[in-house]
Structure formats: structure tokens, C-alpha cells
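Reviewing the structure listed below.
With one protein chain withheld, the remaining protein chains of the complex are depicted in position.
Our next item is chain A:
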Amino acid sequence: MTAQPNPENAPLSALPLDALHRARGARMAPFAGYDMPLQYAAGIVSETLHTRQKAGLFDVSHMGQAILAGAGAARALESLAPADLVGLAPGRTRYTQLLNDKGGILDDLMVTRLPGVEERLLLVVNASRKADDFALIRERLPQFDLLVLNRALIAVQGPRAASVLGALLPGAEDLPFLAWQAFEQGPASVFVSRSGYTGEDGFEISLRPENAEGFVTALLDNGDVGLAGLGARDALRLEAGLPLYGHDLDETTDPVEAGLAWSIGKRRRAEGGFPGFARISAGLRDGPARLRVGLLPMSKAPVREGAMLITPNGEVVGHVTSGGFSPTLQRPIAMGYVARSHAQTGAQLATDLRGTRVQLDVARLPFVAHRYFKPREAA
């Protein structure tokens, strides 16, 4: 049997909740410089299903959190990212990307306009990219303060997430999707955002590291809550059709071909003023040359990242960027980039899997429908 890969030899940082994870049976693995819980005793399949049925609790404290502060910060950040950040109302969160000069994605991130008179943006970025992101922002926007936060970050995801969190933080269950609020818990402030990365309704909760264990233990006292690791997180986000930086997104992909054009505001499409505007604008107008699509392998074996996608004539027209087994659908699923000529739903492609040809059908994303919390509109 192949030894478990351990590509990172550098010393690993420990999460604030490292001891709790180990005490509760986590199998730890290196990820983005951290020793992270990959799975617990229940295993990836059951952690994934528990999240879809009740509530999964994920420690995502490895991600980067920072506040960009100063009058004009939103306008300035628009010079690096294509979302409408100026139009972001206080207490609201938006998804966007940091772009290089060619419109390639340097990272994807969540931006929240914090309430209050002072203009402050809370940024949550990927662990693997945080050092580069923060260096870029400091270099390109030197007139603003960038305060990197040392806080734990916990995600509670699933249909029971709202009732579970509301029992600890009354009022949290009423937050709309992509809204943010600070709750006072004793002397400390707990930041709650109704967001996540599983396709389920849920929350991301940022709190001081010394308060994390008590808070998480209180959540876990609720029988609906089960710990879930990075393995389940990856399965859930793939089922939900959500791209992962370093796999489905990188510096060569732009937001339009990545299927993220929805995150580029109307004003920004017209005005531009972000890196790579020429390429992105052309992609919006004419359609990109390639597209991120869902793929359903017609096999029992999963088709993994890196597999080449070929037409019946043998022409290579794309590749798989994420692939695995869906615990919810009990079958292999994948995502990848495909030339637009072959990107329509139902198109039949193939790949070679250990010498056997496997058919993959282009499929609509997501594989598992999103269930974000959208309060009913007033009649």
C-alpha cells in the first residue's frame, strides 16, 4: 500500500483547537502549513452525510482573517478584485477574487463591510495563499491599515446549524445569507457570518483562540452537531460545485471561465478598473474559450484531479481539476475545464483510467442542490 503523502516537510503550525481534535479522535494531516484534522473516527462518508442531514462542525482556523481599514478601502480594494465592494452594505458579505494583471485568480476570498462609521473590510482568504494575499494588499494599498487577525474560525454547516447556533447566540438564526454580525459573549466578541463552503445553510464563526475550545465544546454538546474534517469539507464542496483554490482555480484561470461571472458586479463590468479587465470583459462578451463544468464519470472508480479529457476522436479538450466520490450521491463526481465547444450539458467525453477508457458526461453544477438560507420576501 502506498504510504500517505506528506509533501510538506516544513514545521507545521498547530490549530488553537489541536488538543480537542486529537482528544476526539481526529486523524491529522498536513495542509497549507497546518496540522489539520482530515477526518475523525466516523469517517469522511458519515461526516459528509451528517452535515447534509444535521450539522457538521469544521475547524477552518488555518484560513487568513484580516481587516483592511481606512476611508476609501472598498474603492481601493476594487483595484485588485472585480466585485462591487463600494456597494457592499454594512454587515454584508460578498465573494470575490484577487486578480493578477492578466485577470488570473491569485486567490478567492470573502469580503465583509463591517458595520460602523469607520470604513473597515473584513477579509477571509485561503490558508495556502494568505501570506501572498496580505503582502500584495500591503504593497498595492499602502495607504490603508491591514490588521491580520489571530482568531479561530469555526464553520457550522447543515440544516440544523441555525437552531444549534441560535441556542448559543440568540439572534444568529435570523441572520440572512451573506450577512454578518458581532455577538457579545462575556467580554469577547464573536463574529458570525451566515456563509460557508458546503452548499448547506450555515455559519462561519470567528472568535478569540482562547475562547474557541469552550465555544466548540458547547456546540458539540448538542447531539445534532458532529465534527467533520477536511476530507468531508472537500467532498461537500465538490458536491456543491464550489471551486477550490489551487485545484479548480489558479493564476491561469479567470473568473469568467471559472463560472464566477456572477460575482462581478454590473457596475464593475461597465467601468472595469480591475486587473485583467480586457480579458474578462472579452470573456463576458464573447464567452470564454473554456469553462468549468461538472463531470459524471460512468464508472465505479473515481476519476481524480489531473485526468485528461478527450473527445471520441481522441482530441484533448480539457482536464479534471477535482474528482472524487460523492457520499451523498454514492457515485464518482468530478469538475474540470473543457473547451467551450464541448462544455454543453450532456456532452460525452472520456479519460484513461489505469489503461481503461472511462466515459464522463458533462453535467450541470451543483451535483447537490444548494440550501442557503433566504428569508421569505415580505408579501
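The working rule: a contact is a pair of C-beta atoms (placed from the backbone, for glycine too) under 8 Å apart; a residue touches a chain by one contact, two chains touch by 3 or more; residues count from 1.
The working rule: contacts and distances are computed from a predicted model.
Entry comment: the absent subunit's protein name, as recorded by UniProt, is "Glycine cleavage system H protein", drawn from "Glycine cleavage system H protein", "Carbohydrate ABC transporter membrane protein 1 (CUT1 family)", "RNA polymerase sigma-70 factor" or "Carboxylase".
The chain omitted from view is touched by exactly one of A:G196, A:G231 or A:G318, namely A:G231. Of A:G226, A:P302 or A:G336, it is A:P302 that touches the chain left out of the display.
The chain that is not drawn here is touched, among residues A:F58, A:W180, A:F215 or A:F325, by A:F325. Considering the complete assembly, chain A touches the hidden chain via residues 1-4, 27, 38-39, 43-45, 231, 234-235, 300-302, 304, 324-325, 327, 332, 354.
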